[in-house]
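Shown here: the complex without one of its protein chains, the others still in place.
Chain nomenclature is as follows: A, B and C, assigned in order of appearance, with residue numbering initiated at 1 for each chain independently.
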Amino acid sequence: MSFLLGHFNYLIVVFLMMGGLWITFSSRNYIKRMIGLALFQTSVGLFYISLGKVAGGTAAIVLDKTSKAGEALNAHLSPDYVARAGVDGVVYSNPLPHVLILTAIVVGVATLAVGLAIAVRVREAYGTVEAGEIAELDRTEAGPRA
Amino acid sequence: MPSFATPLDANTIVDIALLAMLAVIVVAVARTRSLLTAIILTSVYSFISAVWLVVMDAADVSFTEAVVGAGVSTIIALGAILLTRSECSRIPWRETLLPLLLVTVTGGLLVYAALDLPSLGDPSAPANIYVGRLYLQHAEHDIGTPNIVTAVLSSYRGFDTLGETTVIFAAGLGVALLLGFGERALQDTPRPSMAKMAESGQHVVLRVSAKMLIPMISIYAFYVQFHGDLGPGGGFQAGVIMAVAIILHALVFGLQETMESIPPQLARGLSAFGVLLYAGVGVVNLTNGGNFLDYDHLFPRIFEEGLPDSHLVGGHHIWGQHFGILAIELGVFLTVASTMVTIFYAFAGRAPDLSPHGEG
Amino acid sequence: MSEVVTWIGSSLAVAGALAAIIGSLGVIRFPDFYTRTHAASITDTGAATLMILGLILISGWSVLALKLAIIWAFIMLTSPTAAHALTNAAYGAGERPQLGPWRLFDRDRKEAER
Partner (left out) sequence: MNAFIDFYAAPPGLTAHAAPLLVIGPLIAACAAALSPSTRSAWMISVGGTIFAFWMALCLAGEVARNGVVNYYMGGFAPPLGIAFRIDALGVMFALLISGIGVMAALFSGHTLEAEIMKGKRRLYQSGFLLCVAGLLGLSATGDAFNAFVFLEVSSIGTYALIGVGVDRRALPAAFNYLVMGTIGATFFVIGVGFLYAATGTLNMADMSGRLATLGDSRVVEAGFAFIVIGLGLKAAMFPLHGWLPAAYAYAPSLMGVFLSATATKAALYLMARFLFTVFGPHLDFVGLFLTWVMAPVAGAAAIICSAQAIFQTDIRRILAFSSVAQVGYIMLGVSMASAEGVSAGLFHLFNQALIKSALFMALGGLAFNIKATKLSDFSGVGRTAPWTMTAFAIGTFSLAGVPLTAGFLSKWRLIEAAFAAHWLWAVGVIAVSSLLGLIYAGRMLETIFFRAPVSEERAGEARFGVLVPLWILAAASVWYGLDASLPVDLSTAAAQALGLAPAGAAP
């Protein structure tokens, strides 16, 4: 049970990633594929963030352990645990995955914008954004292609 | 190393509930054939994941996800379906078999590895005891900003952030190459949808509240910009918020109106300038004898020696770091805000010269 | 004393959450676009007000309370405007409200579906 509790996040995040990937692979519509890709990338972000969580921790903004917020935070934790997991008496979550995922989110929106722009151009050039119809148009209008 | 079991506390319960919601949304997105529904659901997905990120203590990421995933991405995607179509075709079940196989295999591999990972929240997991902990221990001394995410983002791993800013710049460039800068909107006669809004008295409520909101949003953007050292936020989030204020202006008062006050050329120029500013800070560090992006060498040695509490005379060397971070965050802000505006111009200015409801 | 204030704050927040749930029930159950939007927007502001009030009570006098108050003002400004813009656009696009008694409408819809 405690094993499941400890790995529940990863299992759901894997499901989310694969959901996004499935939408990307199975859809023929360009816009839908981009949506799937965006979901996939966001979910990978969730995976990283799960890695960096520290139980009972707080966001990595330096906190004085004697301040009100610091005391409130430490009220639920055993001093032993705080000494082991904390820095200067306060338990923080790992900031490094946060930094990485900030970057990844930005990359995600950049990809989304470019992909959708290409989709708009495809619509103007072919009159459709369905992959099957585009392939059909290429076959019939541009002559046989190998 | 003591074994660790994830506690079943309020945090974990909320975590499970939010993740379950996300799972439901992904299924719904996969099932729907209406692209509009899919986009709105994706926006909801981003929003719920932003909430989840707060539960996971990732305040900065949450902020970014909310403004980007739920905000700007949605706007771009809606613009795209306006220019393409809003329904997608049904997929024959035969065609789903191969994707299903691929996804099952990939997912199986992921599960295979994920079950071997340390439990959620384990403070002694390898990921949490090494570099991440070093940042927590050293950031305040090395960089001097209470927000460690900002310290890592803009100083320790500032080079990544330069790359990230470049990626955004490249995206603006790519969209502009593909769709132009919205020059069609400037050339043509007023577009009915926009012009009607601006001229008829119908949208008076919208315009009045927009007039109140736009300054508020802009001020908030600057707050986020300059507060990034202390709390969640920074150049990226602020840039997106600023862009949202401009986009709101364009939506309510018409694209032409906005383009007159912020010409597309200006937006394009600023987005290149932001990257230049960022890289320029790095080059200044080089000329002052430091490594690239070593903000300790932001100021010439003579100037630095004159500063109180300078690292050269044995104090904290926060001066260079402080101003260096300010400067590069400004670069990020300029690039992000102007690129988002460029992208919006490109999509919005691309007149639907085809019928708006697809060819069906 | 602070204990009591916290309890009041918490119950206000819970009440806000309940209001939000009721609002979403309305969105599902109400017959036409306008009533649904109404349900969504009015409970949105109402629920947000209750929750923020509760949170202000919990947090006590601090900068946090001020920030919460500003968020409340922001929601009070945007949420009704959004609802207004939405319904206005729908009306402009030709969506007409369903008028008349509930049962009647329900029957009409079933007939239309047949």
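Here is the rule we use: a residue touches a chain if its C-beta (ideal position, glycine included) is under 8 Å from a C-beta of that chain, and two chains touch if they have at least 3 such contacts.
Keep in mind that what you see is a predicted model, and the values were worked out from it rather than measured.
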item: Contacts of the hidden chain among displayed chains; value: A, B
item: Listed residues B:Ala170, B:Met216 or B:Ile262, member touching the removed chain; value: B:Ala170
item: Absent-chain interface as seen on subunit B, which is shown; value: 109-110, 112-113, 115-118, 125-132, 134-135, 138, 142, 155-160, 163-164, 166-167, 169-171, 173-178, 268-269, 271-273, 275-276, 279, 282-283, 286, 290-297
item: Touch residues of subunit A, complete complex, unshown partner; value: 17, 21, 24, 30, 33, 37, 40-41, 44, 47-48, 51, 96-97, 100, 103-104, 107, 110-111, 114-115, 117-119, 121-122, 125-126, 131, 134-135, 138, 142, 144-146
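The rule is simple: only the chains that are shown with their structure count from here on.
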item: Topology of the chain contact graph, where touching chains are joined (line, ring, star, complete, other); value: line
item: Of B-C and A-B, whichever chain pair has more C-beta contact pairs; value: A-B
item: CA centroid of subunit B to CA centroid of subunit C, Å; value: 28
item: Euclidean distance of C-alpha centroids - subunit A vs subunit B, Å; value: 13
item: Residues of subunit B defined as touching subunit A within the complex; value: 2, 4-9, 11-12, 15-16, 19-20, 22-23, 26-27, 29-30, 35, 38-39, 42, 45-46, 49, 52-53, 56-61, 64-65, 68-69, 72-73, 76-77, 79-81, 83-85, 88-89, 91, 95-96, 98-100, 102-104, 106-107, 110-111, 114-115, 117-125, 127-128, 131-133, 135-137, 139-140, 146-149, 152-153, 157, 160-161, 163-164, 167-168, 170-172, 174-175, 178-179, 230-232, 236, 343, 346-347, 350, 354, 359
item: Subunit B-facing residues of subunit C, complex; value: 74, 77-78, 81, 84-85, 88, 92
item: Subunit A - residues contacting subunit B, complex; value: 2-3, 5-23, 25-32, 34-36, 38-39, 42, 45-46, 49-62, 76, 81, 84-85, 87, 91-103, 105-114, 116-121, 123-124, 127-130, 132
